[in-house]
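Excluded from the complex is one protein chain; the other protein chains are retained at their positions.
When the chains are written out, they are named A and B in that same order, and each has its own residue count from 1.
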Amino acid sequence: MTQPVQPISYRRPFDDEQELLPAGPKPPPQDLSPPYPGALLSVRNLRTYFPIRRGVLQKVVGNVKAVDGVSFDVAPGKTLGLVGESGCGKTTVGRTILRLIPATSGSVRFKGEDFFAYRGEELRRLRRHMQIIFQDPVSSLNPRMSVGNIIGEPIQVHGLARGKERNDMVASLLARVGLDPSFAARYPHEFSGGQRQRIGIARALALQPDFIVCDEPVSALDVSIQSQILNLLQDLQAERKIAYLFIAHNLAVVEHFSDEIAVMYLGRIVEKAGNRELYSNPKHPYTVALLSAVPEPNPRPKRHRIVLKGEVPSPSNPPTGCPFHPRCALARQAAAQANAGDTVEITTGGERVRVLRKCVEEMPPLEQKQGDPGHLAACWVAK
Amino acid sequence: MPEPLLELRNLSVAFDTDRGQIQPVRDVSLSIFPGQTVALVGESGCGKSVTAMSILRLIPSPPGKVIAGEVRFSGRDLLSLSEREMRSVRGKDIAMIFQEPMTSLNPVYTIGDQIVEAIILHQGVGSAKAYKIAEDSLRDVGIADPHRRLQSYPHEMSGGMRQRVMIAMALSCQPKLLIADEPTTALDVTIQAQILELLRKLQRERNMAIMLITHDLGVVAENVDVVAVMYASRIVECATVEDLFDKPQHPYTEALFRSIPKLGVTVDRLDTIRGTVPNPARFPLGCKFHPRCPRTRQLAEQSPADQTVQIVTSDETFPVLKRCKGEEPLTKEIQPQHWAACHQISGYDSAKVTLAQLNHRREVTPTVIDPATQISAAQEAGK
Partner (left out) sequence: MTQATTSMPVFDSTNRAAATTNGLWLDAWRRLKRSRVNLICLIVVGFYLLVGLIGFLPVLETKITNTVGGSFDPPPKMMSIHHNPFKIEWNRKFWSYWNKPALWFGTDIMGHSVFWQIIYGTRLALTVGIVASLISMIIGTVLGTIAGYFGGWIDSLVIWLFSTFNSVPWILLVIAIAAVLQTHDELNRRFSGLPTVIVALSLTSWIGLCRLIRGEVLKLRDRDFVVAARAIGLNHMTILVRHIVPNVAHLIIIDFSLNIVSNVQAEVVLAFLGLGIIERPSWGRMIDDAKLDLLRGVWWQLTVATIAIFVLSLVMNILGDALRDALDPRLRGVG
């Protein structure tokens, strides 16, 4: 009989420490692949940890691993969708890429240049090409500034235009996002949610970026307004060849909007595939559960529903090995068919279950699975 | 035919604001039978929440007041009860759960204190007995280790857990009707699936009626028996869930269905509803939907000029039918068991205004499968 393994807090060993931890979990896999040729943005092994401080001296007692080793590429003019549940780190990924939150480690290459190496004035110049659109249309606009100033500010700061020329640019941006150019003199509180979201889009467009992080751009909007904004974003992409990182929790929206989708769980990408491939041929058990949980606007649903037990574990103390193993059905299924020596008993949500030993001890790499080329998943069991 | 549990008859609610009176609920009629789930669907500001609040007489007064109509619950008119009698209805016969479980729980008391308070108030039992009931009701909503959880504070729990506590609290007094105001909007899809499954299970066990207020058409399609669609303070369409999704009659419902992205259905571009959700302070005249309505616009283009009228919006000028602009349609029974409010539905003129009463139960409920055994089946079904 093997001893039940309690999920223990797992610290990544420092390089020189590895020798001291022979029996411990293996280090997480590193993605060493070169930037995808022609990629606009290449992210490799991105980690963002938030220190947890305690006590009078504010000693660091642990880390919330919001993003823990994320790698992906975005091609020019294409959309990568990033889905996951709250707390999975998808918003942090978007903000870390834009350097709005400092990264703990990893690299971001933008147009072939190491974005994380830039400082000062050079950084500011590069920021022009990477913008962000927010979820909350109320908090994303400064209530004390007129719409014209909100949209005109980036134009002026980057010296693109000033005076009348600037106002003309603002007017044409407003017209482009479907608002009356005379709205420039008004203030944000005079507008509805959808209109505010258009103003936020106009502000992001003002600098003619090549890449925009869309952080849940439609989740706060009314249903009948969502499709307007999605279509607008789509048209702008077609017109200006903008690449999007589209972050959302609504799978139907992401599937509609993205060329490729990455599913995140506890700070990692667990599966990545083309939008249709992901829907029709999901590999990772988490993706399967997530897809089945989306309610269908059809009174006679055809799909089976998997209701995942338990909740997402805390990112400050993620499970060892594959972070999904305590909730994973595949790991249990596989354990039932495996030799007793390859399995291990764990306690999860008050019940004891037997799962594959490998899932508990080793982090699965994100690797090619059967299906379309480029369909990657991080799972020991799925083929 | 059995008696409806709750019956709204021509309910109208008005609010006094500094810009004059607004009517967030106008002429709303709706019935809920024991054990039935009725959805009130609509976008922000359509009056769905105010309708629910006025059932429990919880609208702030002043500035709000019921200006017409009746709210009958088990044969009693709730609007004529004294405040004291009403207090015994609230929580005991009719319970309510809200969207944001964090703000509806008092952060300075333990979960146990808050549940027990309601039990002692409504059931007149001693403290020890009340704790026992509280523990049982936490167990009923699937909270592990309920005895320990009674001692927890709201901030120690996750969003899904807090919503379970809210449900436990609401159901501890065995209400006959549960009003759920966007109960899963703040939750992730996998947690949403858990909560909806829980509500279905509890409903079956207790033959409880549920009034589900939501804007999510997926949640509606999979969980309710009867749907009432609200637009601009009024029920514009009411039918069984199958009827509504198969044959939507009102152009708003129809356009709404077309504008949402559906998982696994690929379209290049979503259909949209033009314009924005109207603000109750500035409703248009006539049919409240006519400035956004694709149907009246299409029909107007084919009609003789004397039946149409040009309307001017911020940028467009287009014709609509005179009747749509001039006269607000009533909610009529345009087909047996199907109510809608639109002049342009064939048979509208000869249809009668009747109270919407639909004692209907849905045919299919989504199959829930245990992830541990059936994951590959779901994977198959997804294909």
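One rule holds for everything that comes next: contacts are C-beta pairs under 8 Å (C-beta built on N, C-alpha and C of every residue); 3 or more make two chains touch, one makes a residue touch a chain.
These numbers come from a predicted model, not from an experiment.
Contact with the undisplayed chain is limited, among A:52, A:117, A:157 or A:340, to A:157. Considering A:119, A:144, A:164 or A:383, the position touching the chain not shown turns out to be A:144 (whole complex). Interface note: of A:235, A:345 or A:362, the residue touching the hidden chain in the full complex is A:235. Although one chain is not drawn, the whole complex shows that of B:276, B:308, B:331 or B:344 it is B:276 that touches it. Remark: the omitted chain is touched by one listed residue; of A:69, A:84 or A:178 this is A:178.
The chain not shown here touches chain A at positions 95, 98, 100, 123-125, 127-128, 130-132, 134-136, 139-146, 153-154, 157-158, 175-180, 183, 185-187, 189-192, 195, 200, 203, 207, 228, 231-232, 234-235, 238-239.
Criterion: only the chains that are shown with their structure count from here on.
Inter-chain centre distance (chain A to chain B, centres taken as mean C-alpha positions): 32 Å.
The touching residues of chain A, when paired with chain B in their complex, are 85-86, 180, 192-195, 222-228, 230-231, 234, 249, 251-253, 255-257, 276, 279-282, 285, 288-309, 311-312, 329-330, 332-333, 349-350, 353.
The residues of chain B lying in touch with chain A in their complex are 43-44, 144-145, 158-161, 188-194, 196-197, 215-223, 241-242, 245-246, 255-257, 259-264, 266-267, 269-274, 276-277, 279, 292, 314-315, 362-364, 366-369, 371-379, 381-383.
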